[in-house]
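One chain of protein is taken out of this complex; the other chains stay put.
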């Protein structure tokens, strides 16, 4: 192992930059030459490589988004894409590739690995839905943002006896809505993984009103429905007793300086990726299992969503 | 002057609690008995008075929303409402009333003043659109929130070459969109006060693309259009070259712990309100004019929106 | 099990309030009567019990410090203290006690348990040094604060080529300095668990200067030395080449609204404490082991400090 390249792919997540920083610095300390690839697989195919030194990653611990930038790359889904990618890496004598991203990015990584390049994946997504790891880089920061949003709405909810429906990111996965909702003190949380009915929400809210509660905070993951639809339904079916408003924070859930947890996780995973490549491993993801870092075959990390923590959901409904 | 009551009315704004705290503490130090009224004019008519001491307002400096709560009160628009309000205050021997709110709240205040109660208004609104004052309580905090939102979107905008349209609060007034947009580094800002055309935005964005810019941050005040409409138009008219997304932060712009500026402003205005009542003034608003606190007749503070700072708008378009 | 009381003890930690909220709400849902005890063991001995309902803990998710307040209680170290405490609980027919705190608090808890009251401990301390749990309530928030402090110093360090020595809390334990320092991008981290020498720091800084670095960020845990002493030594021994300043953030590391992680951890631990008491367990601490909650005998959780993660320390020194 003499040269390692690193790229970010798919949706960006806070902490990706910290992971790049750790990959580069650990590689340099190990005596390797390190390269960053701009704009994910697209940039790889276009040859957008930059050699990186200690300075290239200075300050990256603190920044949100991805400095290496991300991009979708349809070519990687066709057979010639991964082959071309592998050839480009080979021609540059790059023996190892670190791919930071989610499900789609890992599929590309797997195919490149099949062409003989050693590839290690790092789970970077705010969705926290990758099988084989208990935590993904960016998840904790996104939860902090969502819970911050809910907390701010609470100020005005309490002052005006106003109910809010907050739409959390997560088309297929409710992890963010669940953790952010629990931490934000949400009263009702709706997830794609758990069937829900309008009537039941009405009953919950009606019960809460009987108890004297003057406002209600509802979090709905994108995959469980749209905030605006639920607002309309609630206003139509609660006899105008309730003033309900939607809040759709959208992409602000993707941004922001990473939390301590994401910084430490990203740094540890970045180090482990370099160690794994040096040990000759390939087609593996670095994940967190039972509270410790572990290597999981990339084949196990793709193709499905990690199941939601049903007990935590029940707890959220108990304390909310 | 022996007894003063204070209420918050209309939309809530960060810093209202700090103003209540200052009114109460300054009143107590002056030897007065102080009362808080829950839920604005509605609560006044329902007799929801609470005598307040130093402890009642402990911790209020830090909190968003309004602890006294706000509510709309249609009765105050009818002739008997203000009369009844004045009688209730008189019966309780409350000589002075401090009303913290915006345009609508001040109209009610004026009518109560006509019935012989001394009333002082404090401008509390995130809109900053009240004539006669350069700053309203809550405006600075809302600007901070909006600029924080834009800054977060920038992370992901830069990573993905993605353009955002952020919808800022402000149905009639563009102050928040202008200050928050300028501070957030927005590239285009659309206000209700300044006519704009879709074509011009296209030209701006096209010019920026020619200059090599890969993303664009657009802020639109509610009163100037809807973010979702502009997103559709941009995607349809920029030939799919641009990925554009809406962000509608909504009521999070109302919440949050107040900034230093709002805390200091609210505290100073609260003190001045008590001093004005003690000096026998009525039907006045405490405003900031030429950098200093001043008393402005409430009649001048209602009925219109304060004009936007056109020079600041031009500056925002220059540096964006 | 019919009545449960909860108290906080020792140093406060962000998330203690969220734990109290979860204990109370989960107890209420289980049909129990719930009590809060003010000012820790001292309040217990003085009979400062308050029955708590859903409202008593409203908003507690968000607040720092401990609303139940903490206090030292020398009486608990004498034989009659724990006995008296157990009798008071018995007289009130309180079958279960939840103690949120650290090492000293757990020793008191153990002694009360010996007198027949069922007691469960929750680890609440910013030090993260309790054996038997990978995480304590409050640790993540304190790390966030410390890393925020370092990040802010970096602005001025970079602008002025100025070096900072930050003193982190932790008399016996370096966990906070290690995680906060790593996340804050510190260049040198000094811990009580790992011997260090002035000369080695000089060498590190000199090497960094040769590499062109214009500033250096040093974190020192209280237990490893005083910031002011190290500043004096560095200025005396680096030939005036370096401008070095101390930063002693002190108790701000204890305060603040808890992070998402601390909120979720506190809520889960609070639920588990109630479940454990209902299952008849006593003299146990709820800890996190291998990424999951577990019950650990309180005897194992007292009397020593959890060993620092040496690998993480080496990583911090590698990427810094």
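As written, the chain order gives the labels A, B and C, with residue 1 at the start of each chain.
Everything below uses one rule, namely that a contact is a pair of C-beta atoms (placed from the backbone, for glycine too) under 8 Å apart; a residue touches a chain by one contact, two chains touch by 3 or more.
Nothing here was measured: the structure is a model prediction, and the numbers come from that model.
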item: Chains still shown that are in contact with the chain withheld from the display; value: B, C
item: Option from B:200, B:236 or B:312 whose C-beta touches the chain left out; value: B:312
item: Listed residues C:30, C:71, C:238 or C:317, member touching the removed chain; value: C:71
item: Of C:246, C:289 or C:317, the residue in touch with the unshown chain; value: C:246
item: Residues in chain B touching the chain absent from view; value: 21-22, 25-26, 29, 54, 59, 61-62, 134, 140, 143-144, 147, 151, 179-180, 182-185, 211, 257, 259-261, 263-264, 267-268, 270-271, 288-292, 312, 315, 318-319
item: Interface residues of chain C (partner: the chain not displayed); value: 8, 11-12, 14, 63-67, 69-71, 145, 149, 151-156, 158-162, 164, 245-252, 254-256
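Criterion: only the chains that are shown with their structure count from here on.
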item: Overall pattern in which the protein chains touch one another (line/ring/star/complete/other); value: line
item: Centroid-based (C-alpha) most distant chain relative to chain A; value: B
item: Geometric centre distance via CA averages, chain B-chain A, whole Å; value: 35
item: Centre-to-centre distance between chain C and chain A (centres being mean Cα positions), rounded to whole Å; value: 28
item: Set of chain A residues in contact with two or more other chains; value: 151
